[in-house]
Structures are given as C-alpha cells and as structure tokens.
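Every protein chain of the complex appears in place save one, which is left out.
Here is subunit A:
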Amino acid sequence: MNGHELNLAIRNCLGVFPGYADELGDLDQALGDGDLGITVSLGAQAALEALEQLPSDAKPTEVVLACAKAFANANPSTMAALVAGALLAGSRVWGDAEKVDSEMVNAFALAAAESISQRGKSQVGDKTILDAMFPAAEALRNTEGAAKRIDAAIAAAERGVMTSKELQSRRGRASWLQDRSIGLQDPGATAYLRFLQSWKLANSPSHATVN
C-alpha cells in the first residue's frame, strides 16, 4: 500500500467510524466523562479534512502524521492526545518508506499500543483501549493474508472488549467508580474494535466510497 492508497483507505474508514459515536459516548457516560463520542466525531472529521488536502504523492508516514495532528487539535481530550501520540509512535517505525507491507502494519500496531501503554501507564487488564489493541496487534502478527488479517484482528479485539467487561477500571476517571465499573464495557477498547470493523466494512470492494 502506498501513501495515496493508505490515504483513501483511512478516508473510507473515517466515513463509517463516526457512525458509532453515540454508542461510544453512551459507554463513556457510564464509565468516564462522556466526551468520547465527541472526540471520535470531531477527530474523524478533522482527519478527513486534513487527508483530503494532502498531495497524492504523500508518503505513508506523512498520511499518518496528518491524521495525528488533526485528531489532537480537533478536541484536546486525554484520549485524543493518547491516540495522536500512538499514531506518531506508529509512523516512526515506517520512516521514509514509500510503501507499507503487512510486516510494517504489524510493527505499527504494536508501537501504537506500546505508546499508549507507556503514556497512560497502563497494561492489558486495566480496562482501557489496550485490552483491544494488544490482542489485535498479536493477531495481526500471527495471521497471513490480507482478508484474514483484519478478521483476526477484529475477533481478537472483540474478545478483549468482552473480557474488559468483567474487569475493574484501574486508570483514569473510570477508576474512581471502583467495583461499580465491573460489568460495564470499556469505551476505549470498544472504540478500537469499532475502528477495525469500520476499516473492514469501508474497504470491502462493495462498500468503498473513495477510490
């Protein structure tokens, strides 16, 4: 995938992803401060606008940087800062490459998850977005074939979201709820799952709107 193809794929995905904003906002209302839906819609909109303005010869790293900056500036929440930092960390492993292959996508997914882990001082099991990100990154690493890879990542993220329900929040505002957080689905992990699902749906041949 070259920079232009990546740009189109992300734009397709961001055309679908904000459809989940209400669901994410409701989940965040129960566990956090309820701004995740807004972060997702404003962030996606800003990223779309930034991507439309990029020249078609932009490198994959430049495409991701544009998303990171747009996402961070659209709505300066903690989640937006963590996501933007994750995108920057991921793009760093791509350097100046003209094209990205599956190995590089694997490295990106892992670097992004590690960035959030380090910044947010969180690990898998803390009931955060990482409960979906790390399993999905691992599934990508262990799966061959483009179509199977996204399915494996979605399945792994989904298991992470389900597991997160039984956990007690240990980070952020949600940690103040203590054991009342048990039984609630983590909004961050759900957001990552919905992002992957949006990617699959939006970039399947029958659905893609931007080519």
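Following the convention adopted for this analysis, a residue touches a chain if its C-beta (ideal position, glycine included) is under 8 Å from a C-beta of that chain, and two chains touch if they have at least 3 such contacts; residues count from 1.
Please note the rule applied: contacts and distances are computed from a predicted model.
Taking the options "Glycerone kinase", "Pyruvate dehydrogenase E1 component subunit alpha", "Putative glutamine ABC transporter permease protein GlnM" or "hydrogenase (acceptor)" in turn, only "Glycerone kinase" matches the UniProt protein name of the chain that is not displayed.
Note on the undisplayed chain: of the listed residues A:Leu27, A:Cys67, A:Leu88 or A:Leu196, the one touching it is A:Leu88. The omitted chain makes contact with just one of the residues A:Val16, A:Ala72, A:Ala112 or A:Leu196: A:Ala72. Looking at subunit A, the residues touching the absent chain are 65, 69, 72-73, 76, 78, 81-82, 84-85, 88-89, 119.
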